[in-house]
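If you scroll down you'll find the structure; I have some questions about it.
Just one protein chain is left out here, and the rest sit where they should.
As written, the chain order gives the labels A, B, C, D and E, with residue 1 at the start of each chain.
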Amino acid sequence: MIYLTRRERFSAAHRMFRSGLSDEENNKIYGKCSNPLWHGHNYVLKVTVKGELDPDIGYFMNATRLKEIINEKVIVKLDHKNMNLETDFMAGRVATTESLAMAIWDELKAPLAAEGALLHCVRVEETENNYVEYYG
Amino acid sequence: MIYLTRRERFSAAHRMFRSGLSDEENNKIYGKCSNPLWHGHNYVLKVTVKGELDPDIGYFMNATRLKEIINEKVIVKLDHKNMNLETDFMAGRVATTESLAMAIWDELKAPLAAEGALLHCVRVEETENNYVEYYG
Amino acid sequence: MIYLTRRERFSAAHRMFRSGLSDEENNKIYGKCSNPLWHGHNYVLKVTVKGELDPDIGYFMNATRLKEIINEKVIVKLDHKNMNLETDFMAGRVATTESLAMAIWDELKAPLAAEGALLHCVRVEETENNYVEYYG
Amino acid sequence: MIYLTRRERFSAAHRMFRSGLSDEENNKIYGKCSNPLWHGHNYVLKVTVKGELDPDIGYFMNATRLKEIINEKVIVKLDHKNMNLETDFMAGRVATTESLAMAIWDELKAPLAAEGALLHCVRVEETENNYVEYYG
Amino acid sequence: MIYLTRRERFSAAHRMFRSGLSDEENNKIYGKCSNPLWHGHNYVLKVTVKGELDPDIGYFMNATRLKEIINEKVIVKLDHKNMNLETDFMAGRVATTESLAMAIWDELKAPLAAEGALLHCVRVEETENNYVEYYG
Partner (left out) sequence: MIYLTRRERFSAAHRMFRSGLSDEENNKIYGKCSNPLWHGHNYVLKVTVKGELDPDIGYFMNATRLKEIINEKVIVKLDHKNMNLETDFMAGRVATTESLAMAIWDELKAPLAAEGALLHCVRVEETENNYVEYYG
């Protein structure tokens, strides 16, 4: 087994809040991250896939194809967007980095499997000091 | 003369647009950066001051004091905020990185001078691929 | 299971040496790292915890609380300190990056468990070219 | 078990191609990476070894010795070289990052075992956006 | 005056040599950088332009247009290329980072002026430890 990781970036607005709660209650849970007027981040996304090397070709998945799938399924829906209001796969989820990593996993698993690659890890970095990893 | 630089970070939402124009017209000028539902960035701010070293103390300005001034005058007004709607010193300016650097200069010049430090450069990095510098 | 990592930094002095050995003997084992007059580093600490996502809140542990615990239990005892002489949890250990990672694990495991988070990995980076990971 | 990672760098030329195919056919598979006139990268190599800490010494393997072995067995054969034409351990392999990681594993496993260290992971970063990991 | 910088990257093969000299003589001057079988780098290019802010628009030059010009005039001629053999604007120049920075300046100055932007600095980073700046 060999592991291939592709790094992509997107800049998005978001806020953390639970829909049934008041701004005050959300502020108690999420602090400044629940600002009703939004804030945003340059997110870094690292997607790791694994597979068996084909020694005749030297890889198990074309890195350019990996990049294309991540862009088509994930980046176009998040980059320069408001993830609470515009990103379909975030509907019904609290817009934390944790939920985001799990939602991205759900978007990528099948399309990658269709290319013969097993999704191994989705890593989302919100700032240089915080990141989340999800392995399914 | 010696130059001292302090790096700070803030995460903010914004959009680029001119108030008199329609969303369509703004989109022609600013593209996806004019998304009416906002997007955001992890901004990096680098503030450079200059002065004559006091050899008895080994500096011309205490770096901790520099950090405090940047935080009080700039970071608290931008971090986890919507800079178009919440940042007083951005009122009347298009929320580009260029305008932001110039506005931060205006906020910092006098308070730094009051500490005996000359503001030399304000650098604002919007992504890992774009940054702006202003020298007054 | 989802994994959350927090990055913190501390600047400390140290030297590597075994208490029963002469400076010469320590120099044979640890080289310049055993300098009796000390040297130091900007250490980077990455603490990874894991848990089950609470979908109503969007996380299993508040990242701000994680930061607080790391600071209270570890950073205040290391930052701008001499880890050989001043850091209680390094007493009786050779001040290598390996020992440091294991000692930090011992400091963090119980306080994190008390918050419902399982400590997964302690990573200590001594320079940009060397780091150590401990998984318990 | 504790894990120690050493980071090294090398700058090399390469092209991806299968020896039995024409330039046109290789271009279909590998795109611009198959340029017959070569291109190159600043590769980053991260080698992770694992072992049981010797508490009297504070490590299981001297980091300087790890660095020496990586340099002797791998870096001198790749740095400022053409990996297709000059690197003996790449003979008969397509010069992808995947093949490179596996070949480096083969070069390092025995020499590291002779020092009492178990090779855990070879990571090769080709650009800031792509990397490969091999665990044997 | 405000300064805008765009960062781009390209991966290229090269060697340093003077056409009239033997491989041995070139090796005396350029060392391993003169390897006749080539080596390569991930180059980082930073292009800084300056201009007067138009306060109605919030910039003096569209950053996307800056990116396009750098790509059209420079990156397509260098990325995944052999700069000695394939890059027209490097003809007749020794392929050092210094020559490269000056050649890129010559390529960019006029097209940027045509957009109303003054080229201020071309910075080329060959490795994480070496870079060159040219101000015309």
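Quick note on the criterion: a residue touches a chain if its C-beta (ideal position, glycine included) is under 8 Å from a C-beta of that chain, and two chains touch if they have at least 3 such contacts.
Everything quoted here is computed from the prediction, not taken from an experiment.
On the side of subunit E, the interface with the absent chain consists of residues 16, 18, 29, 31, 93-96, 98-99, 101-102, 128-135, using the contact rule stated above. If you put the missing chain back, the residues of subunit B touching it would be 1-8, 48, 53, 55-60, 63-64. In the full complex, subunit C makes contact with the omitted chain through residues 9, 11-14, 32-33, 35, 37-42, 79-82, 85-86, 127-128.
Following the convention adopted for this analysis, only the chains that are shown with their structure count from here on.
To find the repeat of C-D among D-E, B-E or A-B, check which pair has over half of the same contact pairs by residue number; it is B-E. Here the spacing of subunit B and subunit D, counted between their Cα centres, is 42 Å. Between subunit A and subunit C, the centres computed from C-alpha atoms are 29 Å apart. Residue positions 128 of subunit B each touch two or more of the other chains.
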